[in-house]
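Every protein chain but one is kept in place in this view of the complex.
Per-chain residue numbering starts at 1, and chain names A and B are given in the order in which the chains are listed.
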Amino acid sequence: MTAETKYRVIGTRPIRPDGVDKVTGRAVYGADVKLPRMAHAKILRSPHAHARILSIDTARAEAVPGVLAVITARDLPEASGVVEAGEGGAVNMRDASHNILAHGKVLYQGHAVAAVAATSPHIAAEAVRLIDVEYEVLPPVMNVRRAMEPDAPLLHEDLHTDTAGEKSEQPSNIASRHLAEEGDVEQGFAQAAVVIEREFETATVHQGYIEPHATVAEWRADGQLTIWTSTQGAFAVREQCAEILKHPQSEIRVIPTEIGGGFGGKINVYLEPVAAVLSRKTGRPIKITMDRAEVLTGTGPTPGSYIRVKMGADREGRITAAEAFLAYEAGAYPGSAIGAGCLCVFAPYKLKNVRIDGYDVVVNKPKSAAYRAPGATVAEFATETVVDEICRKLGMDPLDFRRLNSAVEGDWKPWGPPYARIGHLECVEAAMASGHWRSPLQKTASAPDGAFRRRGRGVASGYWMNWDGTSSCTGRLNPDGTVSLLEGSTDIGGTRASVAMQFAEEFGVDYAQVRPQVVDTDTIGYTDVTGGSRTTFGTGLAAVELARRMKAEIRDKLAPLWEVEPGAITWNAGVFSADGRQATVPEAAKLLAEHGQHVIVSVTAKGSNASGAFAVHIADVEVDPETGKVDVIRYTAVQDAGRAIHPAYVEGQMQGGVAQGIGWALHEGYWYDEAGRLRNASLLDYRMPTTLDVPNIECIIVEVPNPGHPYGVRGAGEVPIVPPPAAIANAIYDAVGVRLRRLPMTPDRVLEAILASEAEA
Amino acid sequence: MATALLSDKVAVSATVNGEEVDFLCEPRESLLEVLRDRLGLTGAKEGCNNGNCGACCVILDGRLVNSCCVLGVEVQGSTVTTVEGLGSPDGLTPLQQAFLEEAALQCGVCTPGFLVAAQALLDRIPHPTEAEIRWWLAGNLCRCTGYDKIIRAVQKAAGAASA
Partner (left out) sequence: MAVVHIPAPLRQLTGGESQVTVEGATLRQVVDALEAAHPGIRARLVEGDRLRPGLAVFVDNVQADAGLRTPVKHDSQIYLAPAIAGGTA
């Protein structure tokens, strides 16, 4: 369903430039970096969810042969102040520093307490166990609703609830409250023919990147600190390390290695400052990697939540009022994605009477970090299942409901300006026209053992707002007409290709003539993180601007050689012409080189109007009513990508997001015991989808161009994770007539619900 | 003291990617550690270190294994193939080429494990069905792609029609 394009390069599917290295094992990821004299470090982590640190004795660890240094929070400077970490949101660097090495208190099981550097990782791991820490164990707070109660144990004695700049008198575990209101919800509900109010609970879920965090740091005698690390943003690492280490940014060089997945979880630093301090102490490069248990217990998962959604509609199916109460678990320190959750909870709909009340709450779990459309998935899980109930009550087709109530350009948003041009309506219509929606579903199927299964179909909408940010590109014209294109955006999903394609399109050359490289913080201008669905949009924007300026510079340098004014030279379809003379880019490059003329241009572009993206998903499930097991047997994802630069990579984002959403819906969740210890800190029991858990995922790309980008690009990476839990919950209802409102919807919970409904009947 | 250190380590000889190699390793080191840290073959990755993700897959004496669950000392006299041993200086295997053409990788960290596992499958079953492909690759986790394009790449390499 892509719009007709007049492009040479955009819309094609070339092979990514880093592909060969990645299929031959040559690509260098963080843990692959090796330096001469490199030593290894391991981290000691708290076994307790909530405790005061009374003393730390490192003497026994230091005595182990091969141990080079041991550090604790005492070895980090006292952090202060608030730093914009490049995400558009303020990050409290004191919390970040205390999260990296615990200061006074440990606030979750897995909280880093000390670190040991040794000549081998095995010696470091042995020595870590010989550090003696005396704790005073405190009662843990493991649930958001408990944490909000006035008599709950406090994690921070100095944390007061902030409501739009006003602080509460008493300290609290509620870090902030966000409120958005329009119209009169009471009147709206009074006018409704149907009102549904439901409660939801979702478990903590991890981004699950296959590559654990890995860092190598080298602090040299002249004060120059070099960091190789797996990160979504080299500049974000530099900023955070400069603040935490109180070391000038100009003396820190961050070299981003290839990154094995991030999804938002590799923006905050964990290992880098620790490795840096150990390197300074030992005079050697230090490598630290996390193992999987450390990733699950010691990095930032996405918040668990408690959500209440109430919605009313009239007899024709028009929404008359909508209300949401959302409480997100920020983890040990404030800063969950509650704001984004509030923005997304009712995003697909045109609303007159609405109230959204959101809370950021600390609990004794790891400090949360962003996870692909942070805050949106659980919020829209709640709304999209309530919408499904309303449709059933009214006897209304769920896609008709969404078409009738769809938000469009100019409609209200909880904060900020109204919607710009958006594509929810177009996605709904594409879903209605899809082969999947039009094909009938057999409600009963037989299994090989003669038993039967029930099948059902569900739909859900999703929204994510996308971010623009700042990106830099540098282009160097080579004598053979190729262009070396330097950028600062780490390539997680094929953005070297999508950025090079935009450059090639604008510059009038073939894709193969562009050589993109991802470089370090000393080699490229400021670039915001690869995240927020911004890279193809924002770094592409910079690349397009770069192409325009390089063309202008070629023209300026060609003019004297052709003995004309620069203004007399025109460019069309890759060819410069003036006065009967013509040159393609390679021909111009050769001519310039022969005359000692060089073209190197740098651009730093700040985007605006990144513009939100909508999705509508259709899921067919098969439920075994005897075991509660749910299989997703067919899945179609419809999504507005604005303009698909490289359709295969847009599809890749859609399919990857859907798979994570399926995991979130059916299998994944942190399981804590009474003492606040994580019981499933391994990939055996933190169960992510395998090849057997997802079907082929059909992708329908809708293109409603974003006016804020020269090629109409909208961010595509995040919204696909939003609809799956609701689509699957709605499909389960269609199959077996039960509503699940807790995530994950594991077989035991599905079975419990089926048995309960059978008992009622 | 050199003698005391050396006595901690064991001398091992094996054939890795067609070459005779000799190395020293501590008994507690896994094959994965040996490949990455002693032999410089960093293609195999650590994702979980307990046999649950397949990022460390190699072929040991013709059998697909998770190298994190094999000790370095166990490969004495054995043959090991890693991702670096697929293909040749002349070019990529049909499987590697298919992964590129079908965009079957995003971050690429699981790719070496998938390539080794898929090659082991195609060596055994040259024209697998989709169900067979999914079953065989269920021990390899990917978090980026949702598996769809990986399955299509394996089918392409096998010469089967896309599903």
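Here, a contact is a pair of C-beta atoms (placed from the backbone, for glycine too) under 8 Å apart; a residue touches a chain by one contact, two chains touch by 3 or more.
In this text the structure is predicted, and so the values were computed from the model without any measurement.
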Displayed partners of the chain not shown (whole complex): A
Which residue of A:V529, A:A578, A:V630 or A:A726 touches the chain not shown here: A:V529
Of A:E78, A:E181 or A:E594, the residue in touch with the unshown chain: A:E181
Selected from A:G298, A:G339 or A:G508 as touching the chain missing from the view: A:G339
Per the touch definition above, residue among A:D162, A:D411 or A:D556 touching the missing chain: A:D162
On chain A, residues whose C-beta touches the chain left out of the figure: 82, 84, 87-90, 162-166, 176-182, 232, 262-264, 267, 335, 337, 339-340, 343, 355, 370, 372-374, 415-417, 420, 464-467, 469, 529-534, 606, 608-609, 653, 715, 717-718
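Here is the rule we use: only the chains that are shown with their structure count from here on.
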For chain A paired with chain B, centre-to-centre distance based on mean C-alpha positions, whole Å: 29
Chain A-touching residues of chain B, taken from the complex the two chains share: 26, 28-29, 36, 41-50, 52-53, 55, 82-84, 86-87, 92, 96, 99-103, 105-112, 115, 133-135, 137-151, 163
Chain B-facing residues of chain A, complex: 13, 15-16, 18-20, 22-29, 31-32, 122, 207-212, 258-263, 289, 291-292, 492-494, 648-649, 651-652, 655-660, 682-684, 688-692, 694, 696-697
